[in-house]
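Note that this is a trimmed complex: some chains were dropped, and none of the rest were shifted.
Letters A and B name the chains as they come in the text, with residue numbers starting at 1 for each one.
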Amino acid sequence: MHPTTLVIGGCRSGKSRHALEMAHAAPARRKLFVATCEPADGEMDERVRRHQQERGPSWHTVEAPLELAAAILQAATAHDVAVVDCLTLWLSNLLLAHPKDPAAIDSRVEALCDVLAAPPCPLLLVTNEVGSGIVPENALARRYRDLVGQTNQRVAAACRQVVWMVAGIAVPIKTAPLG
Amino acid sequence: MHPTTLVIGGCRSGKSRHALEMAHAAPARRKLFVATCEPADGEMDERVRRHQQERGPSWHTVEAPLELAAAILQAATAHDVAVVDCLTLWLSNLLLAHPKDPAAIDSRVEALCDVLAAPPCPLLLVTNEVGSGIVPENALARRYRDLVGQTNQRVAAACRQVVWMVAGIAVPIKTAPLG
């Protein structure tokens, strides 16, 4: 079975860079980058441009702000490795698209876990830890924080490897069983 | 001496579930759940109900919003294992009950550490990491953050084992000495 890896860490902990380096290190000719963000404002635009520049031209990029599982399944068969960056923005998009329909969000998370159970190619997923600060005063922020934490747990359980990033350093916290 | 374990992690990192699983794995017939929260609002009520449902009927629950050490000592002798969930809510209750009396809070933390030095049964304590975000603008939140961090240090020093939770994965960071 293809390996699946979750890369989790705080903001600016080097998660994306580490996932890209892992993908580069693999003998992968055709590399897929699945971006979950919709470039919506100036701050995000600039970040997206910078990230594309850092990746270089050897990557094929698709955007999947909402239907992530379908996008991976459709594009990944033509690629040797795929990086999904990142689950936190995807969950933010889902929460904005379905503010009163938790089941709609849940079914998409379930679909992603199904993909991870039978991955079409090696998959590297990037996500943020957002729950280690003070409880936010804003109710939506609390709901988002719960959703991200619960999803991170489900995805980590479905992945064979999990890496915890601190200051650019990759700490393996779940390793694939041998064989 | 009975083992003592601190389970620490961010919000929705799987702390409570892990503590319950550790208690289930032990050969413990009579299981005690020490809840530190006072079900006060709808959001919390719902969480409490969900947690009780997840635990199942084999647990005896006591509530200890303030006098945690006394509650553990009183109830634990009749049980084979106890889970305390969680220290962060307990500290929040203490800060609200004694807003101008740090010594009153400190003496309760000290009493808990005394219990951990001579535990009446195997103890599993759950707490949150709340200090890895941006400094809060609110002065009370900063005080709370300091109190939680300092208490986590004291309790971790008094426990034989400490487990760091990330996305549902338990990372042992302090392990009991042999023998």
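Note that in this section a contact is a pair of C-beta atoms (placed from the backbone, for glycine too) under 8 Å apart; a residue touches a chain by one contact, two chains touch by 3 or more.
Just so it is clear, the structure is predicted and the values come from calculations on it, not from any experiment.
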| item | value |
| --- | --- |
| Oligomeric copy total, full assembly; chains in place: 2 | 3 |
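Here is the rule we use: only the chains that are shown with their structure count from here on.
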| item | value |
| --- | --- |
| Distance between chain centroids, defined by C-alpha means - chain A, chain B (Å) | 31 |
| Touch list for chain B against partner chain A, complex | 9-14, 43, 128-134, 136, 141, 144-145, 166-169, 171 |
| Complex interface listing, chain A residues touching chain B | 6, 8, 10, 127, 129-135, 142, 145-146, 148-150, 152-157, 162, 164, 173-174 |
